[in-house]
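Scroll down for the structure; my scribbles are underneath it.
Missing here is one protein chain; the remaining ones are kept as they sit in the complex.
Let's look at chain A:
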Amino acid sequence: MQTENTKTNDKTALRVMTRDVDTRDRGGPRQPMLIIRGLKKHFQVSGKSLGQPKIVVKAVDGVDLEVGKGETLGIVGESGCGKSTTARLLMHLIEPDSGEILLDGETVGSMRGVDVRELRRSVQMVFQDSYASLNPRLTIEDTVAFGPRIGGLSRTEAKSRARSMLRMVGLAPELFAQRYPHELSGGQRQRVNIARALAVGPRVLILDEAVSALDKSVEAQVLNLLQELKKTLGLTYVFISHDLNVVQYISDRVVVMYLGQVVEAGPVERIYETPRHPYTAALLSSRPSMDPTKRITAPPLTGDPPNPINPPSGCRFRTRCPLAEDICARVAPALTAVDDPAHLAACHARVSGSGHSHASAAA
């Protein structure tokens, strides 16, 4: 993808960044980069003035996550399941109602831990809408240089940083630095967004549907660019997408979300080959098959997800679950290791002694 000329220029930029990464590593390689415990965010959509009934959307309702260093964590789920809210909570772009975030072993926002500013420098985000996430009035050089300027670099330092970042994402600064967002294609804009996010030297990159709006061929190019950047900069990715194939391609581990909660988590190959939660299984079988003889006509999942304003009691998936029983309405299943300590699922049918008729057979 890149020629000799640009490669040599990249290397100087990269060396600086890789050294940064090493000094910032506090907890050692085995310490997860991000740990999220009991993260909750409820949005009040009504009841702000007197007399109105109080209505609360439980967008994220008790999410636990762990992202290892250098890992790509895929987060999948239907629209409205809280994927994007989780991403914004991770960056403190919105304040969580409860729960804690640990960055490299240190609590974010507490007295002793790292502050929100530092979190934001260490964790950056690429948004889905490549156009809306670039200021239409700024040249892309100025857009990319904004973060480093905030970080304390001088105007000229920030500009040269921006240029090396642009080169790194495959956009020649001589051609692109002075352009405006509307003069670029979707793929080029998303490269700029990646450059902008990387310009502040983050350790974690959250990609919130970052390639979903791109053409398939451009999507592949951007995915390959992401893989390359990850390798050279030692990054950790949180990759949010509704596209199961892309998640399978890029992720090391996958988390499946349903109505603001994690229903299954595990290594990518286990999730895709032996899904243990009925929702994951349904989601995977909803993918169109490449084999015409295996195509299905009946949808594996019927209906819309229940309203997050008033989620079902017990297990939230039970209203659409083929295995639902009495126990599922009464008790909310906890995330438990199934088969393998790394593979977690929140389903009564997979936990022996839960009282579910499938339980003993499945465990």
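Heads up, the rule we're going with is that contacts are C-beta pairs under 8 Å (C-beta built on N, C-alpha and C of every residue); 3 or more make two chains touch, one makes a residue touch a chain; residues count from 1.
Keep this in mind: contacts and distances are computed from a predicted model.
Visitor: So one subunit is absent here. Using its UniProt record, which name fits best from "Transcription initiation protein", "ABC transporter permease subunit", "histidine kinase" or "Germination protein KC"?
Guide: "ABC transporter permease subunit"
Visitor: Can you say which of A:42, A:121 or A:358 touches the chain missing from this structure?
Guide: The missing chain is touched by A:121.
Visitor: Looking at A:154, A:178, A:245 or A:289, which residue reaches the missing chain?
Guide: For the chain that is not drawn, the touching residue is A:178.
Visitor: Of the residues listed, A:93, A:309 or A:334, which one is in contact with the missing chain?
Guide: In the full complex, the listed residue that touches the missing chain is A:93.
Visitor: Which one, A:72, A:86, A:133 or A:354, makes contact with the chain that was left out?
Guide: Of these options, the touching residue for the absent chain is A:133.
Visitor: When the complex is taken as a whole, what residues of chain A touch the one chain not shown?
Guide: Against the left-out chain, chain A lists 1-6, 88, 91, 93, 116-117, 120-121, 124-125, 127, 129, 132-139, 143, 146-147, 150-151, 167, 170-172, 174-176, 178-180, 182-183, 185-188, 191, 193, 196-197, 200, 218, 221-222.
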